[in-house]
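First up is the structure itself, then whatever we jot down about it.
Missing here is one protein chain; the remaining ones are kept as they sit in the complex.
Just so it is clear, A and B label the chains in written order, and each chain counts residues from 1 on its own.
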Amino acid sequence: MSDAKNPYISQASRSAQAGDGITRRDFLNEITLGALGIAGLGSVAVTYQYFSPNVLFEPSTTFRAGNPDLYPVHSVTFLQDQLVYIVRMPEGFYAVSAVCTHLGCVTQWKPDADMIACPCHGSKFKGDGTKIEGPAPRPLPHFSISLTADGELLVDKLQNIKPAQVLKV
Amino acid sequence: MATSFQSVLQNLRETKVWKSIFRRGPANTNRTRSLAVFGNLFLHWLPVKVREKSLRVRASYYLGSISFLLFIVLFVTGILLMFYYHPATPHAYRDMKDLRFVVSNGVFLRNLHRLAAHLMVFAVFWHMFHVFYRGGYKPPHEFNWVIGVVLLLITLFLSYTGYLLPWDQLAFWAVTVGTNIISAMPFVGDKIRFLLLGGNIVGENALLRFYVLHVVILPLVAFLLIGIHFWRVQKDGGLTVKPKDDDGKE
Partner (left out) sequence: MEKNKIETGLSSDAKKEPRRVVFVTKKASAKVVGEPGPQLMTYPHLLIREAIAFQVLVIAMVLVALLWDAPLEQLANPLLTPNPAKAPWYFLGLQELLHFFPPFVAGILIPTLVVIALVVIPYFNVNVEGEAIWSRPAQNLRIVLVTVFLLLAFLAVFHAWTIFLPTALVAALLLFSYTARAGENGLLQALARKPVSWWVMTWFIAVALCLTVVGTFFRGPGWSWVWPWRTHVG
């Protein structure tokens, strides 16, 4: 039945609804919904945390690449285990990522054509990572490369550096 | 011999046990035929009566039914395959080889599963296009169409998660490229990729997550939505046929 005829709505309720007060019923409803909403949001947050792993068993992203003398000048060496090209030019060393910047396929060094090619969608790069052609949006990134205390090359794949930076040995 | 078999069956039907299970009686009157559908948990999703024209092949090409039947085939073959599959990184590939060379009828089951999967993607696409051209999305069927689109996406996602499970080169690189596309989404792309893979690389966590999605979560959601999809057809009056569709022509 309509609110006007409902004998269970008190005079106080009616005046509250008519003015800018709020009835006890509506107030409690709102409080309950609010509490459920907070509980719901909290559940979502906690579930997201649950699904997001805290410990990952993935291979280390820092590795040693051996003595610099292993690499002749003007060479591009593909380290397959690390998916990195160690490039040695007269000016110094670069560590270029072998993962295509388009969609993550592993590129290949083609010495006869003096370029790096991606098999998935045909992107081509020069030895220093600059793009020649193809759908890749960016050149191949350079990783931080340095010398350890005992004279070995150290590459950190989590640190990207500018292509102009070179390791002089 | 035939008649004695018939009489055995008849006697069986008269027993208390039989009557306690199949309570409607033999389906030889329209009333018992109605009860066979209306009173059955699995069949009450269907209407009790159907329009004669909707039974013709050309009305629907039975595409909706075929999609569902393929899903049942996938469900059964999938469960059977689960008995010999470990969702862990070196094992998964070995299990695929096992299924092919060692397990009795393993190669057949896997072939059937993969074939049904490809056919189901094809069937649901065709079903969608056919419903569109028939106008089956018009009011009051709008929301059922939307449920259908969601089911299409679930089918594609089921197929995609299943694709990784053999853990061969084809699977690995298809998933690598696919998850890299997801990270192209602005703001949330990388986070979604991280959650989907359970890490930064396509590795053992990814395989396990895709397995759970493929075997539990997506089939459950699919079953629920299929249920709603069928229920809506029934509640909206069953498969309708276009008024002009007298001889199957427009």
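Here, contacts are C-beta pairs under 8 Å (C-beta built on N, C-alpha and C of every residue); 3 or more make two chains touch, one makes a residue touch a chain.
Just so we're clear, the structure is a prediction, and the values are computed from it rather than from any experiment.
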| item | value |
| --- | --- |
| Hidden partner chain, touching residue among A:M89, A:V106 or A:I132 | A:V106 |
| In chain A, positions touching the absent partner | 80-81, 83, 102-103, 105-107, 117-122, 135, 137 |
| On chain B, residues whose C-beta touches the chain left out of the figure | 27, 30, 33-34, 36-37, 43, 46-53, 55, 62, 65-66, 69-70, 73, 93, 96-97, 100, 107-108, 110-116, 118-119, 121-122, 125, 128-129, 132-133, 135, 137-142, 145-146, 149, 153, 156, 159-160, 163, 166-174, 177-178, 180-182, 184-186, 189, 201-203, 235-237, 240-243, 250 |
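The rule is simple: only the chains that are shown with their structure count from here on.
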| item | value |
| --- | --- |
| Distance between chain centroids, defined by C-alpha means - chain A, chain B (Å) | 35 |
| Chain B - residues contacting chain A, complex | 173, 176-177, 179-181, 194-195, 198-201, 203-205 |
| Chain A - residues contacting chain B, complex | 48, 51-53, 56-58, 103-105, 120 |
